[in-house]
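A single protein chain has been omitted; all remaining protein chains appear in their positions.
As written, the chain order gives the labels A and B, with residue 1 at the start of each chain.
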Amino acid sequence: MLERIRRLVIKEFLAIFRNPASRMAVLVPPLLQLLIFSFGATLEVRNAGIGIFNEDLGVLGRELAARFQSVPVTFSRVVVCHSYADVRQVLNTQKVLAVVHIPQDFSQSLLAGQTAVVQVLLDGRQSNAAAVTQGYTSRIVRDFARTALASGAIARRPFAQSIPVTRVWYNENLHPLWSSMPALLGILTNLVALLVTGLSVARERELGTFDQLLVSPLRPGEILIGKAVPAFVVAYVEGGLMILAAVTFFGLPFRGSLLLLAGALFVFLLAIVGIGLWISAISSTQQQALLGVFTYMVPAVLLSGFATPVENIHPAIRWVANVDPLQYMVAVSRKVFLEDPTPDVIWPFVWPLLPIAAFTLITSAWFFRHRLD
Amino acid sequence: MSSQAVSAPKSSRSRHIRLRCVLALAQKEGYQILRDPSSLVIAFVLPLVLLFLFGLGISLDPTSIPLGLVVETRSAVTDRLATSFRGSSYFELWEADDRAELEPLFISGRLKAVVILSQDYPRQRTMGSATVQVLVNGSEANTAELIVNYVENLLQKQMWYDAEARGQPVAASPILVEPRVWYNPNVDSRAAILPGSIAVIMTLIGTILTALVVAREWERGTMEALLASSISRAEFLLGKFLPYFGLGLSAMMLVAIVTVTLFGVPFRGSWLVLTGVSAVFLVVALGLGLFISTATANQFVATQVALIVGYLPSFILSGLVFEINSMPLSIRILTHLLPPRYFVSACRTSFLAGNVWEVILYDTSLLALFAVVLWILTIRKTRLTLE
Partner (left out) sequence: MIRFEQVTKRFPRADRAALHEVSVRILAGAITGVIGPDGAGKTTFLRLAAGLLVPDQGRITVLDHDTQRELAFRDHLAYMPQKFGLYTDLTVWENLLLYARLRGIPAAEGRASIDRLLTFTGLGPFRRRLAGKLSGGMKQKLGLACSMLIQPKVMLLDEPGVGVDPVSRRELWKIVQEQRDQGVGIVWSTPYLDEAEKCDYVLVLYEGKVVFFGPPAEFTARANNRTFLVEIPAEERRRLTREWLQKPTVVDTRIQGQRLRVVLRPEALVPGTPPEARDAAPAEIHHMAPTEARFEDAFIDALGGVPKDRVALVNRTASGENHHEEVVVAEGLVKRFGRFTAVDHVSFRVRRGEVFGLLGPNGAGKSTTFRMLCGLAAPTEGHATVAGVDLRKARAQARRFVGYMAQSFSLYGDLTVRQNLEFFGGVYGLRGARLSVAIRQMLDELELAPLANISAGLLPLGFKQRLALAVAILHRPAVVFLDEPTSGVDPLARREFWLRIDQLVEEGAVVIVTTHFMDEAEYCDRLALINRGKVIAMDSPDAIRNSIQSPQLPNPTLEDAFIAMLERANEATERDAAVTATGAERKGGPTT
């Protein structure tokens, strides 16, 4: 039996790697996607435009306006507005994310020891950018106020402030790449494993070689293992390459235990291979198999916590997210890269993969047997 | 071979489009759509499923973020602060009076952030400014950023209320920032994402719908028979395009209506304009599908390309969720080559801002440019011989 499985596994590997097209398809797109998407998946606000509508003729107003020009990383374009119509125009046309409105009496109020009000008009079409920009602008204004007070430019008076001293753990500079790359490790290994397993049986069915396997002494279980092992190995090795690339080329930290990540990836890929075999078993053409892969991938990625936090998922479909193996893998991968999780910390994210893997593997074996009729 | 292909024979009638031919082909395609329920499922069921996934599964609005609050010395000031933390819908509050109690929860990831009011806090407050320590888990960079913002806002606001309550002329800051969010006053990310997701959904649907239709003719051998009846390229492609255009546009409208009625996203533009932009976009999306289909002439490759081109790039690089401006230059340039990018912007504007002609005309004209280029390529690629 082992000999037969060994033969089958060798054959599967040869079939994947002797064909230039499939060799390319398995190796190049995942690494390319890792490169493009991990840089693309950023929620930071950078290179944004900001409008300044300064109606104040005083020095303080001008100084505040100048503050916004001194943060070119965040606001690379500063548009000066001269009227309310200008403001409307630049916001409407998405030239800027926000407009800072400094009122006529700004300097006057401050010098008189009164509280001045600065309006920030935000474009809610990009709600996240709006929220982040609001934070940035508030901070700039607050810093301005503090320095102005310290330098005595504005009248000293009773003043109280809660100064938050923020300490970010794990991703100290809030680098978006550090969040996206570990998540993409899960997504892309998932995609590879699924494509290899999901399509292989359908391809054999279309070519007619599947019949040839069925009349041979191979048992369904052996065919199943023969199909699962190569996909598993390919995805696993590619996962390893991605980890290596992340740490060496992209400078990600790797703070947890490699063994732990390897173990989690192992169980995760078992679950995915199970899903792939599932798709394989129920589809009779490659096209159906591709649609199956897609039907699984879209919700799996959306609900994985890659783009938006899992906590924000509507309770109505939270249960879907709870059976999404990708969700757990993304969490584990982020933790192992950035934190140094102890076993009891990581366990809640690893154990759900075990029943999911067991379920997908067992049901796929069942499907496999029953589809053979 | 190519030199001869250039001088390939011209049909006596290939110069003008015969409407009868186009209609006959379109009708045939219509029958095929009706008889094969899978295209109807792709056109009407899949978009709705995707819309629900985007609507319910994707949200950037933190609600009930697990947040720890450590109050080391209780006082009236800290009580008031705790009350306002408790009252905030953003946070699900875990309170303790010793940071050691919450630290393990923070490390295990159960708490996304911990706010620590130190022993000294009440005393500092009586003196004026006070420091508050905030620990944030940075492994989800954006969430961390937002949590810091919310905590800061809440702290400032509380200071202000306190001052007002005491009738003191004490201000939290000499300058007050008053945010006003246009188009989406509640900064509801669903309202921002759903209109944009229509663009991603339609890219997928449009591409999948047409990706197979030309390849199918080649594989089933019907292309040969069509060619022998000397139809022209334009007739053939129009006959393919029209039925799927109708199907796509109805799917688009269905999705838009559900977005407004079920998800309560406002619609401030005009339906006529939206229909117009969608029509142009569909010309692009279907053109892309037809191009893939024509260029590959193989159903398997066509589906694979359609899925690779259709999903992840339009989801990640269209500006739907992630900020295009913040991407590195090379990737920003890449996003300009993705038609969904423009449709995301046009949809969002139509729903939330109204008819902002500068945006809509800009987006539409770029989409039109894509349409022209894609269709020229498709027509070029359409072979009228079997070479």
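As a convention for this text, a residue touches a chain if its C-beta (ideal position, glycine included) is under 8 Å from a C-beta of that chain, and two chains touch if they have at least 3 such contacts.
None of the values given here were measured: they were computed from a predicted structure.
Asker: The chain left out here touches which displayed chains?
Answerer: Spelled out, the missing chain touches these shown chains: A, B.
Asker: Hey, which of A:L8, A:I52 or A:L174 is the one touching the hidden chain?
Answerer: A:L8
Asker: Check each of B:L40, B:L227, B:I308 or B:I379 against the chain that is not shown and name the one that touches it.
Answerer: Spelled out, the listed residue whose C-beta touches the missing chain is B:L227.
Asker: List the residues of chain A that touch the chain left out of this view.
Answerer: Residues touching the hidden chain, for chain A, are 3-4, 6-8, 10-11, 14-15, 18-19, 22, 207-209, 211-219, 373.
Asker: Spell out the interface residues on chain B facing the chain that's missing from view.
Answerer: The list for chain B reads 1, 4-5, 7-12, 18, 20-21, 23-25, 27-28, 31-32, 35-36, 220-222, 224-231, 385-387.
FYI, only the chains that are shown with their structure count from here on.
Asker: So what's the Cα centroid distance for chain A and chain B, whole Å?
Answerer: About 15 Å, centre to centre.
Asker: Can you list the chain B residues touching chain A in their complex?
Answerer: 50, 52-66, 106-109, 125, 128-146, 148-149, 151-153, 155-156, 158-159, 163, 168-185, 187-189, 191-193, 212, 299-300, 303-304, 307-308, 311-312, 315-317, 319, 321-323, 325-328, 331-332, 334-335, 345, 348-349, 352-353, 356, 358-359
Asker: If we count contacts the way the header does, which residues on chain A are in touch with chain B in the complex?
Answerer: The touching residues are 25, 29, 33, 36-37, 39-48, 64, 89, 91-94, 110, 115-132, 134-135, 137-139, 141-142, 144-145, 148-149, 154, 157-172, 174-176, 178-179, 286-287, 290-291, 293-294, 297-299, 301-303, 305, 307-309, 311-314, 316-317, 320-321, 331, 334-335, 338-339, 341-342, 344-345, 348.
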